[in-house]
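Heads up, one of the protein chains got dropped from this complex, but the rest are sitting where they should.
After this line comes chain A, so read on.
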Amino acid sequence: MATSDEIMEALQDFTEQCNNNKRLRRMQRDWTKKLHYVAVDTKDTFSMDVIEGEIVKTAAGTEGTPDIIVEADSETMCDMFWGDINPTQKYLKGEIKVKGTQEDVMRIDAITAVIWPDV
């Protein structure tokens, strides 16, 4: 089980990687979304605001209406943000749930493919 602080640390590292990756920013320039993350075992929640491909805010807790909700247990969520697992494979095995459109699921897959091409 991962703590809220551990998930937040991983989320911040993930944010930094996304925002510092010029290729990714260019690829996602038309993507503006509000994401909510829910650790289903600990009930910790997190949010991420993306505006035109840039993550402008990450925070513990949630506010507003999300476009996408990602649910997983805390350990999986931590692994996902550190790039220790392939999130799409976990999604297809039902271990990560994504409530949103299939286009958004594909966008998330593309993001992880750019940041962690070998995972």
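Everything that follows uses one rule, which is that a residue touches a chain if its C-beta (ideal position, glycine included) is under 8 Å from a C-beta of that chain, and two chains touch if they have at least 3 such contacts; residues count from 1.
Keep this in mind: contacts and distances are computed from a predicted model.
This complex has a chain not shown, and the name its UniProt record holds, of "MoaD/ThiS family protein", "Aspartate aminotransferase family protein", "Hydrogenase expression/formation protein HypE" or "NADH-quinone oxidoreductase subunit K", is "Aspartate aminotransferase family protein".
Summarising the interface, chain A meets the missing chain with residues 30, 40, 86, 88-89, 91-95, 97-103, 105-106, 109-110, 113.
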